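With one protein chain held back, the other chains of the complex are shown just where they sit.
Coming up: subunit A.
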Amino acid sequence: MTTTPTPPHSLRTAPEPDTVPDPPPGAPALHETDGHQPLRRDGDLLLTGRAQFVDDIAPRGLLHAAILRSPHPHAVIRGVDASRARAREEVEVVLTGADAVDLATPLPHFFEPSIVGCRTTEFRCLAVDRVRWVGEPVAAVVASSLAEAEAALADIVVDYEPLPAVLDADEALRDDAPVLFEEWGDNRLGLFPFAEGDAAGKIAAAPHVVRDELRVGRQHVAPMETRGYVAQWEPGGRLTLWASTQNPHPLRTNLATTLGVPEDRVRVVATRMGGGFGHKFNGYGEEPLVCLLSRLADAPVKWIETRKDCLLVGAREFTHRFEVGFDDDGVVLGLADRIVGNIGCLAPWGGWSMTFPAGMTFPGPYRIADYAIESVPVVTNKAPWNGFRGYGKEQAAMALERIMDLIAEHRGIDPAEVRRRNFIPPEAFPFWTAAKHLDSGEYAAALDKALALAGYDALRARQEAARAQGRHLGVGIGFELTPEGGDFAGSFVRGFDTSTVRVHPSGAVSVLTGVTSPGTGNETSIAHLVAREFGIAVEAVGVTQGDTDACPYGFGNFTSRSLATGGAAAVLAARELRERMADAASALLDADAAAFDFRDGAVVSRTDPETSLTFAELAETIYRRGLAAPGLDQPLLEVTRIDLPHNFHHVPDEQGRFSAYPSFPYSAHVALVEVDAETGVVELLEYSAIDDCGVVVSPTFVAGQLYGAIAQGIGGALWEEVPYGEDGAPEAETFKHYLTPRAPDLPTIRLQHQHTPSPFTLLGTKGAGESGVGGAMAALLNAVNDGLRPLGVHAHRVPLTPPVVLDAIVSGGAS
């Protein structure tokens, strides 16, 4: 089957909003207000061990589940004999895939592949007749303790007939490769093409051409808290699932479908999250499975993902084969990159779709008229992906930035200068590419600030001096464009969200929102925004997230959208309430409603400061006297709003261009490394970065997320990989093998900011949270290669572990 190289149909059928919201009258601009940022909410609970995570939920009578997983990368299940496990005294329930078929429907996809023109198939919560990856759930046991449940797994006998497996994406694309899903005929999930102009022609005619390959190994998110679920059914048939999930409402919808329960009788409570980064997007089989087990056991059941199981979930295994034509000055004339993503086995979890932004993000911050990018997701017998911060956008950053450095090397021009010559200039915004409508940007300014912060010229001088001593210092630049806030109609990956604001008679304010926090602080920022609207103390504003019984329907946490969507919705709701309250104040105080300020906990007449009510007095009066007093004719102090649409272009224009992402933050990075040419060990010595995510609500939280993203990028560039053995099993099962950065591995990251507001969003914000991963990966990749330059070799295999670097040195850079 050939997939069609057109934009996904749903992107074409969705509405076409492109409004620039007017700032509401009287609203203070963010930068005009207090420099004071509230401390992180619930910090005291976290600091004293009193915050509750999912594993801390323990309803009375709690039982524990363990899951039997496939030891084979590909096999037919001929039969499962669970009789011995069932006979164990402590065992309450044993469930096999065959048992579960009648109890649960196939699982809805987090992101249904057919929405974007890809192939698809059905999955169940336990494998029924075939397994396609080591670790695929096959059966589950519930017992009085986790130890007993795990012990009983050994008593389940599965009769497997092993089948040939394929682990490598290139091999999986061969005609003779084992096919994972026979109905597809081959292993290609789809094809995402992104092109403008005539790349092939321009490259063929270019005076200079570089062709090369870049490989990125399989990586993993590694949140400190793994996934977990606790399910409990009430006697009346109501289900509660406590879940460490990034998408409580879509999870509830999908549970209702899978389990055949009316949606209103399912409550999902997203517990405080110990890090998400994409690992906790919904769609996992364990979600309905734990609910089923609880129903069968007639008791609450808990399942907590082990670290080994957590490490099964993959991401980022890509190969780039690129070709670039450029002129004498290093200006790009034509660019092509064929990207292959080894997505492991397809699964209902969302990660495979990282192959979409991996291509869409091209040509990044650069003005390249002629380019042809293809991104091809390929299924293999590795475990499936889920999301990983960066979501494929880091791939474009690595390839583009490597290309810039290769051009610089070829032409003998400074790498920073090559970038300046290719950037989209500030006056060209908003700027169209094949699949992006870029909002605003001052790219060269950000790069120059990063160079200044890093002391770039001094770094080059140090490098020269070190080279004279035979030491291999490398300086690397990475520039990252990060499309954020994506909206994919037909899925639950939506670009808007919902918030309710409720003013209580006491003057206390509740915000109930559909966005959730993975621990980054958006609850604090949302409270801050709403408190500003009402002129009250931030402590008077409570924020509830993640409880589907309490919050309006929302889509949760992904693609750095929480403040632009849930935050903006809360601001709009608060403004509507403020108008109602001003009307009431006007009636009570006999003054013009438009002439009231909300400040310092009071509603104050602008013309006569003596004419005022406290915010609490006004709220209580509206509740006590509404509909009974003249002018108090709207006593409802609760408003639910969604954020305004901003910069989505779902319907392709006459040139076929569309834009599913509304917001385009960016960042510039400079790294200094030393490469030990004898051992291949890379030491990161210095790191500087500039970020620009438009208007910033909470500078501390934006910086904190950037530090974390940069550290994840550094880890991905230098150390993090899940290799697979020839037996088809992953070899990294603990943090002894999967090497995320530790404190002594990193220098202090120097970070400064630039603010180029988005003209399209309510607050001028752009997404914040994901930015930094790709820039860091690119900067490190370039720094190591810069260090190796005197040796005349390139290292184009990420992570740049000592064996990879040594291999590059020894083999002369052959990939």
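Points worth noting:
Basically, a residue touches a chain if its C-beta (ideal position, glycine included) is under 8 Å from a C-beta of that chain, and two chains touch if they have at least 3 such contacts; residues count from 1.
The rule we apply is simple: contacts and distances are computed from a predicted model.
Taking the options "Glycolate oxidase subunit GlcD", "Heme chaperone HemW", "(2Fe-2S)-binding protein" or "Putative ABC transport system permease protein" in turn, only "(2Fe-2S)-binding protein" matches the UniProt protein name of the chain that is not displayed. Contact with the chain not shown here comes from a single listed residue; of A:R307, A:R606 or A:R624, that residue is A:R307.
Shown as candidates are A:L63, A:A299 or A:I749; the residue that touches the absent chain is A:I749. Note that of A:A172, A:L189 or A:A222, the residue touching the chain absent from this view is A:A222.
Contact between subunit A and the absent chain runs through residues 39-40, 43-44, 46-53, 55-56, 58, 89, 147, 222-226, 272-275, 277, 304, 306-307, 518-521, 700-701, 704-705, 707-712, 734-736, 740-744, 746, 748-749, 751.
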